[in-house]
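Reviewing the structure listed below.
Every protein chain but one is kept in place in this view of the complex.
Right after this comes chain A.
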Amino acid sequence: MAAPTDRMGLLLVALLPVLFSIADAVDRSNFKTCDQSAFCKRQRDVKPGQSPYRALLETMELSEARLTLQLINDNNKVRLLLELYRLQGNMTRVRINELKPLRPRYEVPDVLIQEPPTESLLLLERDEHGMVLSLGVDDQRLIINARPFRLDIMDGPKVLLSLNSRGLLVFEHLRLRKDTISHKISSTVGSMWDKIKSVFSSKTEADAEGVENDVEQNEAEKVEEVEEVTEEEEQPGMWEETFKSHSDAKPSGPSSISLDFSFPGVDHVYGIPEHADSLKLRTTDGGEPYRLYNLDVFQYELYNPMALYGAVPVLLSHTAERTMGLFWLNAAETWVDISSSRAVQGGGDAPQTDVRWISESGIIDVFIMLGPRPTDVISQYASLTGTQSFPPLSALAYHQCRWNYNDQEDVQAVDNGFDEYDIPYDFIWLDIEHTDGKRYFTWDPNKFSQPREMLQNLKDKKRKMVTIVDPHIKVDSSYKIHKEIRSKDFYIKNKDGGDYEGWCWPGNAGYPDFTNPEMRAWWATMFAYDQYEGTMDNLYTWNDMNEPSVFNGPEVTMHKDALHGGWEHRDVHNLYGFYVQMATAQGLIQRSGGVERPFVLTRAFFAGSQRYGAVWTGDNAAEWGHLKMSIPMCLSLGLVGISFCGADVGGFFKTPSPELLVRWYQAGAYQPFFRAHAHLDTPRREPWLFGPENTALIREAVRQRYTLLPYWYQLFYNAHRTGQPVMRPLWLEYPGDPATFAIEDEFLLGKDLLVHPVTDEGSHGVTAFLPGEGEVWYDVHTYKKHQGNLNLYIPVTMNSIPVFQRGGSIITRKERVRRSSSCMEDDPYTLYVAVNAQGTAEGELYIDDGHTFNYEKQNQFIHRRLTFTEGSLSSSNLSPDSQFSTASWVEKVIFIGVPKPSAATLRTADGAESPLEFEFDPASELLALRKPGVNAGADWTIHLR
């Protein structure tokens, strides 16, 4: 849901001044450009050239796995400490901090799942110019060049990656403010504001204002003085900054960091979500850098590097030969510049991509993932920040949302509508209006007076609900949540030490400090059934507005000088949403005594957010461009670990035409998180409101989703185990084929389904690229066979959702689509065996109870390998240590692309053989085996002769 638009009559009155500025948010002026962000401007004004940094080789210390070395800036003589680690799994970690910072600089906690295990570094050579270290794998070496400081990672004679090769390492050291008051009250370590804060605690507010006035006067006086001392360094915006009417006190002064990375030979880089932009990152020369700063952007624009709701500072580089990754572990406002050049190297025209990272505070802590294959980079990153949480099966089904379902009766009517029109759904969602005056964890006493009854009605149909719980808490002394947070002193503080307050949906609101583990533990307890009244086990949670959104804050978010304990909001900003979702997911786990898997949707996220649930692409619009954009946005997220991604089906703002709505359902049915959502101001758009034809089209799209749930579930299990994305760009599976590198209008699900949704109005056909020399692809609707490595024109009607199954794969479906996924739990499977040119195929089947942690804690699951080779299809156990019994059985086996057999025989584990009836369609080489009837967890073999 949006930054404020119009609604809230009451709030409107109260917020008029705010809303006027928010109404401007539609245009870009509400958000900073690099030029308007002082540190970004300072850093970007530094042009490539000779770096002032020099490595002091004599300070080198090498222990088993860690090398340290001092760097000195020859201009100001400030020393930095460089740490190098070789990490297990072919990664290198580079950390740079001040050798002796005035006070500690922020290092991001909780994002890495563990201290990354290291491997030994071996010093190969050393002289007065630098040193060479072995990175273990093959010929990979790390070269440290002393003057100017530069790092090169080599593979044999080839440079894979260079750091500071353009001399853009800039580390703004912490310093004392050169004005009288700061000298007086902060003679040692600590910010002057910290001191002022302590003064506040014993003085009245009037006194406090007096201090502030003093400060301002002194600032005016100081200028000349400062210029004398460090003329070269003082630049505007170092000690305070104003954007629109908001000022940032910046008591700690300048603290930004920057480093450049060069990728010789690289033409394609990806990642650094979240941006509404193309999959392949574009050069930012002459334009704005990509910005990573979690923001609630009202009506975001497409093909724009502006920051959006989430930030994952991970970038992937790719060539046909090698894929690499950079993980820039920093939670402050970050900008990323990308430039590409072509250099004549060794007679050839070689591309190069240069990437420059700029962050406002913290330290340089970068993980270099050396691949070499794309899947290796993804595994490497997963080993650092963890994998996708394994969602309950039902969360992979269809979700029906709207801002807002008005009352219990409305919920009931919509629920009945789905039955009446025979469209399955699993979750119905309630947005902010369900609460008692935007007090989360409560229900509107009139409209939702009997929440348990409502939830029980849904449960009786094996359906579930999600309610929204946002992190802004209404300041209201009669509101339990607020009272407790205040009494426990869990609110974020403003720069003057009082509770930070901002405007959001409830009016005046406080923001709990989710960076505080005690706060998170308390928050988690609020989801207990006896705390969150009226709830039951089929109620799950949605965290919105957790950037955090502050309607009257700078850029609609929190003031950077707000305080999280000892740290400024500036240091932790991009982590806030991550922590909110973490604490909420923990709450859902705890309320079930650790038994049930949580399902939590978040809008803001950071690296590692994949561990806590799903994300969506925020407040999009009912426009064809937004439908198209949903693909690269989710692909980019998948590349950086966040598989459980979706866009609001139909578009949040504005009203979709029936055609757009149908096309969006068709695309959404094949994207990981499948939820329809709509803005309060838009007309109703439940699937049956657009005439019988459109209802039928939407029903069919949703049904296709439900038949494929076994495949989705297995893909998510795989994502959970390995981190490999569910929704993949083609180049991930076909890394050697440059034709795939920029494709963003189609995608793979796992490696076996290729989807090319129709995303153009009035389309009569799409051209899909079917990848892979020697691959064959089968249209899943017609079973028509197509060769790989070609562009295929597919004529489409309103019915069409172009989807292809890769020859060589086996996909499991459940074809008895019922009211909800839970109703299908015991239903039988149909196997789709699509053979490749060699006449073989393989696939997997994963089954568990669908909602608990028993798969993990008690090994209660079934994981089968399905293999078809030399005319025999067999099911074998991939996990002999696990146990689970399922009622599901194998109903049908469909072979695609096989010759007609003379007989088919089933052989079960006990050795018994029985003939199977079959039908064969020679035109499409389609063979359907009738009712093998074996249990889905058993060993068996089917022979075709």
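Simple rule for what comes next: contacts are C-beta pairs under 8 Å (C-beta built on N, C-alpha and C of every residue); 3 or more make two chains touch, one makes a residue touch a chain; residues count from 1.
FYI, contacts and distances are computed from a predicted model.
Of the names listed as "Immediate early response 3-interacting protein 1", "Glucosidase 2 subunit beta", "P-loop containing nucleoside triphosphate hydrolase" or "Non-structural maintenance of chromosomes element 4", the one that matches the UniProt record for the absent chain is "Glucosidase 2 subunit beta".
Contact with the chain not shown here comes from a single listed residue; of A:815, A:842, A:925 or A:939, that residue is A:815. Within the complete assembly, A:461 is the residue of A:28, A:147, A:282 or A:461 that touches the hidden chain.
Only one of A:157, A:683 or A:880 touches the absent chain when the whole complex is considered: A:683.
When the full complex is taken into account, the listed residue touching the unshown chain is A:823, out of A:176, A:823 or A:926. Residue-level contact of chain A with the missing chain is found at 5-7, 406, 409-410, 422, 446-447, 460-462, 680-684, 815-819, 822-824, 827, 891-892, 930-931.
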